[in-house]
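All protein chains but one are shown at their positions in the complex.
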Amino acid sequence: MVIVLKPSSTNADVAALLGRLRDMDAAGYVGPGQPWTVEVLGAGPGFDRRKLEEIPAVDRVLDAPLAVLQANDPSRGGTREVTAGLRATIGARRLAVIAGPCSVEDEGRLLETAAAVVEAGGVGLRGGAFKPRTSPYSFQGLEDRGLEMLGRVREKTGLAVVTEVMACEQIARARPFADVLQVGSRNMHNTPLLRALGEQDKPILLKRGWSATLEELLLAAEYIRQAGNDRIILCERGIRTFEEYVRNTLALAVVPEVKRLSPHPIIVDPSHGTGHAHLVEPMCRAAIACGADGLLIEVHPTPARAWSDGAQTLDLDEFGRLMKGLRKLAIACDREL
Amino acid sequence: MVIVLKPSSTNADVAALLGRLRDMDAAGYVGPGQPWTVEVLGAGPGFDRRKLEEIPAVDRVLDAPLAVLQANDPSRGGTREVTAGLRATIGARRLAVIAGPCSVEDEGRLLETAAAVVEAGGVGLRGGAFKPRTSPYSFQGLEDRGLEMLGRVREKTGLAVVTEVMACEQIARARPFADVLQVGSRNMHNTPLLRALGEQDKPILLKRGWSATLEELLLAAEYIRQAGNDRIILCERGIRTFEEYVRNTLALAVVPEVKRLSPHPIIVDPSHGTGHAHLVEPMCRAAIACGADGLLIEVHPTPARAWSDGAQTLDLDEFGRLMKGLRKLAIACDREL
Amino acid sequence: MVIVLKPSSTNADVAALLGRLRDMDAAGYVGPGQPWTVEVLGAGPGFDRRKLEEIPAVDRVLDAPLAVLQANDPSRGGTREVTAGLRATIGARRLAVIAGPCSVEDEGRLLETAAAVVEAGGVGLRGGAFKPRTSPYSFQGLEDRGLEMLGRVREKTGLAVVTEVMACEQIARARPFADVLQVGSRNMHNTPLLRALGEQDKPILLKRGWSATLEELLLAAEYIRQAGNDRIILCERGIRTFEEYVRNTLALAVVPEVKRLSPHPIIVDPSHGTGHAHLVEPMCRAAIACGADGLLIEVHPTPARAWSDGAQTLDLDEFGRLMKGLRKLAIACDREL
Partner (left out) sequence: MVIVLKPSSTNADVAALLGRLRDMDAAGYVGPGQPWTVEVLGAGPGFDRRKLEEIPAVDRVLDAPLAVLQANDPSRGGTREVTAGLRATIGARRLAVIAGPCSVEDEGRLLETAAAVVEAGGVGLRGGAFKPRTSPYSFQGLEDRGLEMLGRVREKTGLAVVTEVMACEQIARARPFADVLQVGSRNMHNTPLLRALGEQDKPILLKRGWSATLEELLLAAEYIRQAGNDRIILCERGIRTFEEYVRNTLALAVVPEVKRLSPHPIIVDPSHGTGHAHLVEPMCRAAIACGADGLLIEVHPTPARAWSDGAQTLDLDEFGRLMKGLRKLAIACDREL
């Protein structure tokens, strides 16, 4: 149970409320941000919710975390546009396509890929320098060397660089070279990382955990927003189910539901969302048709030789053809590409 | 392990093969249909696969059930169109929209709904007379009385009637009034029902079980086909996962994968696939964009008063607007509506 | 919403209630069994729940299907013992172990297996004559020939025969040879089959669907009970999840929860519940420790040559050792074996 105070409330009102809870034999946790929130803890027999609701400084008392989130993020009226780097805007009429290799491997191949992304009309370059891998015996990313490559390719192409950070100490290392800092699926629940990213002046791409509910995704975003950063891009990348012919089950209904519940733009990653290159194109189409603000696509000059995720990666020609094919669909959906 | 014989094989070849298996201390199960198949059972130490492969009548020895299916259904070159009733074709350029109430409740409301379906451009009328319900205390359908209503509304509107049967003995009752016999999600694994439907001269709408893999769906269809009926329409209606904001997770990647692996057309049911009326429209759009051959949509004059599934049901106006809105998208996808 | 009437209610009370609902612009569905239940359908703006609660014949108005079930099955005070055949009781202090091959294959092997089951202290013989198989190219069971083998082995050993039926028409065929009729996981939602089994004078073994919730399992049992048969044995056999090292995830918490909510005994099938012979013994132990009333175990003279499910099947020696090892545990759990 969370008490939301009126916007006009003062520190003294909060202190008085905490005292009142103590009198009722309960405790209170003061949440982040404004307006003030106080979670009721350890309520015993003396606790009386209606008495709280009568306190003048109290706006309302809520049980559902999503209701608290919405009480605390008053933005209404559609999607909050997020700009990144020189040319990327996510959440606008124009669809934002971010593409690139799973891992940064080599500057030549990265530049070749980036040139193809520009050519095809993409606005961002993805590429992992810090790689979260299931096995410690798998390639873990080129780290700083990879970041520097991303930085140089950015200079040459003007693409917005999107790259993942997995720990707080990696943020400062990635920041000079990145336009968007990505939270991967495995770290959606990593609240210290979310808070640290909330203190950055860069947009954050927050991927849904592969077993996270929609509520959990929106509350993870709220950790970032409450820490001061509302430039958040959500990303659906598939959930873990019993299905076998795909790596993940792309759960596209989340796209319109995010539009209904949240001001954050949402993009879709059909590469991880299916695990197979031949399913990327139809799932890009489905994502656009149901309202996604953009796409995150794995592209590599020779997917069969990619250092990771080759099976779900398009080659440069396939990517070019994909983008051309999507244009007509985008227009029919009142979007541009 | 299944042995597929050459098309030219005779009964004598099968008998000889079974004898050969006995000599190898194994047994054989002769499968349905043509070409002949023999499953190897109980193979002991004397078993030698290569010896089987050398037998002249043997075409190949396969381990994967899907490979057997594909060896046995030689159709190639796209989707097999299925016609139903007077005006419905599923699997053609024109998208087939089948709509109507969850349950048949009353002839007046059914006719009103059907008229709206015709008006909006739908080709089929759905409506349950036999209802599979979780609780025995829930309404179980009007049964024969409901079927007769469907029959009379069909006469007045020309729509193809799609209705579910849950047991073999219901087939003969439903047949005079139905143009398509539906297998519901709960019965996808009901092999006696599948076989009985394989003997009908009506198209079968086969819904994916809510926890069935794609392979299981295709093999369920094969039970019907092997029994003699290849007029099969597959339907994705969402799977059961951990997600909470939807009734089911609509797993749309199955649409292009069915197109790749199977000649059967596939339609999508966004009503069950989400459980919420407000998500039906975006999921219809996504389904069309990724290649679905049609839609199955719950519609009712006053959804709040529907006897079942009201929360996921559109009213007649919403349905009309939906259909109008889909037309532009269909054209952009090289389909008609 | 379901209205439960008082036990003393008459047909006239039901008729009056239905009239009252009509006056309120709603309809009513009269459920099966006693006491009378009426589901409210199509309630419009004129509907007033409190007015219903004031009607003298009305006991209560309930929203949760499980609450209706419990209002309608007044048994209290622990598990309802179910006897089967000559020597089997399920739900008593003595644990009931039912074992045997996945499929009936051959009378000699069946008798050899049954003798080992008797020797080890089992009370029932499982064996499938009608086999639900994913692929139509897989062995579908020996049908009547298999049932006759079961019947002859029963005569020789006195074991209770447990065998699956998949369709209403199979019931009469199986009845002469079976002491317990089994509903398999794929058919838990097959309500026509459940109702037909409710009219039999044989106990029913109802396996949980691999994606059925606990509520769905209990309501499936209620279909059988309401049709007149309360000799029901529930069975947990694992659910379908993302886990890969097992065929299913054995969800044992269902055992104590069934004990809390239902009078039906519950047994556990660790063979399907894990898919691996080496996991059967530890999961038998876990099942007993958390209160299961018995076990359903796949056993075969030479598992590697079993016609189905060999990987999860114990050989006769392994089964004998398993049973010996379980005895000490059973005693520590205040059970016998």
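Order as written gives the chain letters A, B and C; numbering starts at 1 within each chain.
As a working rule, a contact is a pair of C-beta atoms (placed from the backbone, for glycine too) under 8 Å apart; a residue touches a chain by one contact, two chains touch by 3 or more.
Predicted model, so just to flag it, every value in this text is computed and none were measured.
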Touching the hidden chain, out of C:Leu279, C:Leu296 or C:Met323, is C:Leu279
Touching residue (missing chain; options C:Val68, C:Ile288 or C:Met323): C:Ile288
Contacting the left-out chain in the complete assembly, out of A:Ser9, A:Thr37 or A:Thr249: A:Thr37
Where chain C meets the left-out chain, the residues are 211, 213-215, 239, 241-246, 249-253, 255-257, 260, 273-274, 278-279, 282-283, 285-291, 328-329, 331-333
Using the touch rule from the top, list residues of chain B that touch the missing partner. 240-242
Chain A positions in touch with the non-displayed chain are 2, 27, 29, 31-33, 37, 39, 41-44, 65, 68-69, 72, 105, 132-140, 166-170, 186-187, 189-193, 210-211, 215-216, 219, 222-223, 226, 240, 302, 305-307
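Methods note: only the chains that are shown with their structure count from here on.
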Name the residues of chain B that each touch 2 or more other chains. 211, 215
